[in-house]
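What you see is the complex with one protein chain gone and the rest in place.
Chain IDs A, B and C follow the sequence of writing; residue 1 opens each chain.
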Amino acid sequence: MSEPEMTFKNAASMGLSEDEWGLILKRLKRTPNLCELGIFSAMWSEHCSYKSSKKWLKTLPVDGPQVIEGPGENAGAVDIGDGLAAIFKIESHNHPSYIEPYQGAATGVGGILRDVFTMGARPMALLNALRFGAADHEKTKHLLGGVVSGIGGYGNCIGIPTVGGEVNFDASYNGNILVNAMAVGLANSDRIFRSAATGPGNPVIYVGAKTGRDGIHGATMASAEFSDETESKRPTVQVGDPFTGKLLMEACLELMASDSVLSIQDMGAAGLTSSSVEMASKGGLGMEIDLDLVPAREEGMSAYELMLSESQERMLMVLKPDATQTAREIFDKWDLDFMPIGQVTETGRLVLLKDGVTACDIPLDPLVDDAPEYDRPQAEFVPHPVIESNTITSGAPISNILMQLLGTVDLASRRWIYEQYDSQVMADTLQGPGGDAGLIRVHGSQRGLAMSTDCTPRYVEADPRTGGAQAVAESYRNICAVGARPLAITNNLNFGNPEKPEIMTQMAQSVVGMGEAALALDTPVVSGNVSLYNETDGRAIRPCPVVGMVGVIDDIANAVRIAPTASGQTLMVIGQDKSCNDGWLGASLYARHLAGEPQAAPPPVRLDSERRTGEFLQAQIGAGNIIAAHDVSDGGLAVTIAEMCMAAGLGATIASPDGGNAHGWAFGEDQGRYVIATDNAEALIDAAKTAGVSICVLGMISATDELKFGEGDAISVVKMKTSVEATIPALMNG
Amino acid sequence: MMSLTSMRIAILVFPGSNCDRDMMVAIERLTGRRPSLVWHKESSLDTIDLAIIPGGFSFGDYLRCGALAARAPVIDAVLDHAARGGAVMGVCNGFQVLLETGLLPGVLVQNAGLKYICRNVTVDVCDTIDSPFTQNLETGTRLTMPVAHNEGNYFASEDELARLNDNGQIAFRYKDGPAHGPANPNGSSLNIAGIVSANGRVMGMMPHPERAISPELGGSDGATFLQGCLEALAS
Amino acid sequence: MQVIVNISLKEGVLDPQGLAIARSLNDLGFQEVDGIRVGKRIVLEVDETDEARLHQRVAKMCETLLSNTVIEDYNIDIPDGQ
Partner (left out) sequence: MQVIVNISLKEGVLDPQGLAIARSLNDLGFQEVDGIRVGKRIVLEVDETDEARLHQRVAKMCETLLSNTVIEDYNIDIPDGQ
C-alpha cells in the first residue's frame, strides 16, 4: 500500500508548528510516514509533552520525607505509615466532556483509575472538580446532567466511592467546561509498580479491551482550541466500559500480587503510542511491536490508527519471561484479551511491523527528550486594586444578604450531584461529600485518609500568584478541618491558550504561588496534569489551577465533621482575632452577587499563619477539644456558620462585631480561618495563646431553629436549608 | 442451635459484583467466621446455611440488571439450594438477580427520578409470614440504611402486589425517617424496599445492610438486621 | 445473517423512562406527544443460513436471556435480501 509523502501540511493538520516539522525532518534525516508523523504529533502535543508548562512545573517542590514517588510516574505516592502508600493523581477530560458529557466524564474517571491501579494500588476513592457555564446558559443543564451521570456511571459501576469534589458555575466556561477527576488508591510501599521497561528480550504484553477507532488524536485535540469547526469535526467518541474496567483492575491487581510484572503502563491519551514510547524511553531501551498482533475491534485498521486509538480499558506491560503463562491464566479467568505483541529491545528505537513490513522505525530520544520545550512570553501583570469594603457595602441586614447569597448557585447544596455517586461502596467511607474533606478508613485499621479538591478561579484571575497559593491553602484547610495531617498534593492546571502572553502569565504566576504554598505547608506536589487551550472562539476560561490534597489521620475516632452536636456549644473562629471587625470583600462572592463583581484584588494568603493555624487545629482536634470544625471559604463567616447550623439542624446566637463594617465582617473572605464548635472554650483560648494563634468567640449553638446575628432578624435554619437544597434541583428540573 | 461461628455462608461473586467484600467483612464481624466467596463459574455449592448475592453491577448491569448473572452456572446450584428450602438473600443487585431467576416475583425498573441515587433511607419492618429474615425484628421497627441504585423501583401486577401484601411477603417498606429527602427514593410500588418468598426462605432487598454496621460508617441498623437473620438461621 | 430482535414492555408494565421522556418532550414544546414506550432493538450477527432454524434459535435466545418474558414481549425480524 503506498501512501502519499507527508508534508508540512499534514503536520500542521495534526497540530505541529513549522519549527516542529523542521525538527522532525532534522532528527529523522528523512521525511516521516503517516504513522511516524502521527506518533511525533501525539508525543509533541501539549498534552503529552508539557511543552509550554514544563519550565514552570519544574519549579514546584516535589520532595519531602513523605514522598515515595513524585511527578513522572502514572501517579504520585506518599507514605502514610504502617508500610502503606497513598497513590493519587488528578486528570482532566475537559474537551471530550464538552462534546459528549456522559462518555467524556465516564472515560475521565476510567482513565484516572487506571493511572492509580497501574502503580499497584487498589483505588479507594474518587473526587471530581467541575466547572460549568452560567447556570442559565442554554447548555449548562445538559452538560451538568451528562457529566454527573457519566462520573457516576463509571465510578458506581466499578465500585469505587466518590467522596468529594467541587463545582463552580461561571459564564467563562459556557463553551468550555472543566471536568477534572481525581483518584486515590492504597498500595504496600514496597510493592509499587513503575513504567520503565526492563530487560531486552522481555515480552511486551497487551491486555484489556480490543482496539477500535475511538478518539483518534484525542491528545492533539485536547491541545487545540475549540471553535464551531472542531465541534462539527467530532472525532469518534471514546466510550467507557466500567464493567471491563473493573475486570481489568481486578486482573491487574491479581497479577501484580503474583510477582510477574516488571513494568506496566496504562494506555491513556495517545494510546499505544504514549505507552510504548514512555515505557521504552524511561528504561533507556527500545521496543519492537508487531501491530498485526494487537487485538482489534474493527477490520482493516492501519498502523496509524492502531497506534493513535484511544480505546479505553487497555494496558501495556513487560512481564518476566517465565511468567507469561501465569499471567495469561489470570486474564483468561477475567475474560480479557491477553496478547504478547512484541519485545523490549536495546536499540533505543521504536520499531513497528504491520503486514510483515516495517511501518515505523524511529529513534526514541527525539520523541521524548528532544520534545520541544517553550519559554513562552508573559504579559506584565497589572494587579487589581484593593477595594475597601465600605465602597461596596450597604446597610441591609445581614440576614437579608445571607439569604440572598445562600440562594445563589454558588452556595447551593451539591446534593443533587453527589447523591448520584455511590459514596459508600467499599464500606470504609467515614465522610462522603457534604463536609470539608472526604474521609475514608484505611481498611481494617484505625487510620484514615482525608482528601479534597479546591480552586477559586475568581481569585486566580484577579491575582494568579495569590490564587495559586490560595488553592493549596484552601485544600490544606479542608484536610485540617476534619483533623487530618496534610501530606501532599496533585494539581490540574486548566488554562487558556498559552501562546497568549496574558494566559502564560496566569499559568506561570499561579504555579509560582502554588509552589510557594506547597513548600510553606509541607505538601509537595507528587503528580498532576495540564490542560491548556481551554478557549472558545478566542475567549479563555477563568484560570483554574485545581489542587487535590491528601492527608492522613492516625486515629479516625478523633475525626470531626462540620455539624455541632448540641445546644450550648460555643462557636469560635480560629485564625481571626477580635479586632477583626471588617473583612476582605474584594473578589468575594458578596462582591460578585451584590456589587457587580468589580475588578478587585483577592484576599491575601499568609502562609506562615496558615500553617500555624492548621497545626493548632489538628492538635486540638486530636486532643478532643473540638466537636465540629468548618473552614471559612466562599461567602465568609456568616455562610460558614449557616452551613454548620444547617448540618446540625440547630440554631445559633452570634454576637455581632462592635462597630466596623458589618458586611465585611460577615461576608469577607479573609483567608486562614476556621469556625469550630467546642465545649472547652477556655482551654482553647489558653492553648491558642501559647501557640500564637488568634481565636475569638462568635456565639453559641441554640436548640432553636433560629440563626441570629446580634440584634438582627432571626433566620430560620429550616428555611435556609430549604433554599440551599432547592437551587440545583430547580435548575435541573426546570 | 448452632453457634454463629459454625454457620456456613457463601457469597456469590460475579464479574462486576462490588459489594462482595463489604458483605464478607460484615458477616465475618458478626459471626467471627469468614464466609466463602464463590465464583460465578462454579456449578455446585458446598452445603451451606445461607447463600448471599451481593450488590454491585454484575456483568455491568448490561441488558437488564441481574439478567446475565441469573444465567451464570452457579445460579443452578442456588436454585437447588433454594428448592431444598435453603436460605438465600439478595441485596441490591442481588435482589435484581433473584427476580431474574424467578425465585422472587416482580421486577425492579429504573428509579422514577431516572437517576442513580445514593443516600440513607428509613424502612419500616412489616408484619410478615414466618421468615428467618424478619422473625427477630419487631414489626414496625425503623431501620436506617443506605440505598445506592439506579433500578430499585419495584413493580409487579396489581394481583401480584395484592398477593404479596396479603401473604405477608413484604418485608420492608420505605418510611419517613431521619434521612434526607422523600421516604420512597425510587417510586417503588407500595413503597416496597424488600420482599420474601412465599416460604419466607428467600429475601431480596434494596438497602445495603453491610454498609451500616458501625456508628462511624453512619449507623448500625444493618448490623441489627443481619444479626437477627443469622441468629434465626442458626436456631 | 443479521437478525433484529425488538423487545418491548408488555402492556400495563411501568415504563418510567417512557413517561419521563414524554414529559420532557411536552415541556420542550412537542405538545402533540401523547405517550412513549421505550424498548430495545437488538441487532444480532448469527452464523446460520437456514432461516427457519435461525428463527427458532433466536426465539430460544429470547426466551433464555434476551427478554424477561414476565414483563416483555419480543418479536424477531429477519431482514430480506441478505
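Note that in this section a contact is a pair of C-beta atoms (placed from the backbone, for glycine too) under 8 Å apart; a residue touches a chain by one contact, two chains touch by 3 or more.
If you're wondering where the values come from, they're calculated on a predicted model, not measured in any experiment.
Novice: Which one touches the absent chain: A:94, A:118, A:149 or A:244?
Specialist: Hidden-chain contact among the options goes to A:244.
Novice: Can you list, in ascending order, the chain C residues touching the missing chain?
Specialist: Against the left-out chain, chain C lists 6-8, 18, 21, 24-25, 28, 30, 32-48, 57, 60-61, 64-66.
Novice: Going by the touch rule given at the top, which residues of chain A touch the chain that is not shown?
Specialist: Touch with the absent chain occurs at residues 99-100, 102-103, 209, 212-214, 234, 236-241, 243-244, 297-298, 311-312, 335.
Novice: Could you please point out the chain B residues that touch the chain left off the display?
Specialist: Chain B touches the chain not shown through residues 59-60, 62-63, 68, 71.
In the analysis below, only the chains that are shown with their structure count from here on.
Novice: If every chain is a node and each touching pair gets an edge, what shape is that graph: line, ring, star, complete or other?
Specialist: Per interface graph, the chains form a line.
Novice: Weigh B-C against A-B on C-beta contact pairs and write down the one with more.
Specialist: When A-B is set beside B-C, the one with more contacts is A-B.
Novice: How big is the gap, in whole Å, between where the Cα atoms of chain A centre and where those of chain C centre?
Specialist: A distance of 41 Å separates the two centres.
Novice: From the C-alpha centre of chain B to that of chain C, how far is it in Å?
Specialist: About 30 Å separates the centre of chain B from that of chain C.
Novice: Measure off the straight-line distance from the CA centroid of chain A to the CA centroid of chain B, and report it in whole Å.
Specialist: Inter-chain centre distance comes to 36 Å.
Novice: Can you list every residue of chain C that touches 2 or more other chains, as numbers and ranges?
Specialist: Within chain C, no residue contacts more than one other chain.
Novice: Two-or-more-chain contact residues of chain B, please, as numbers and ranges.
Specialist: None at all.
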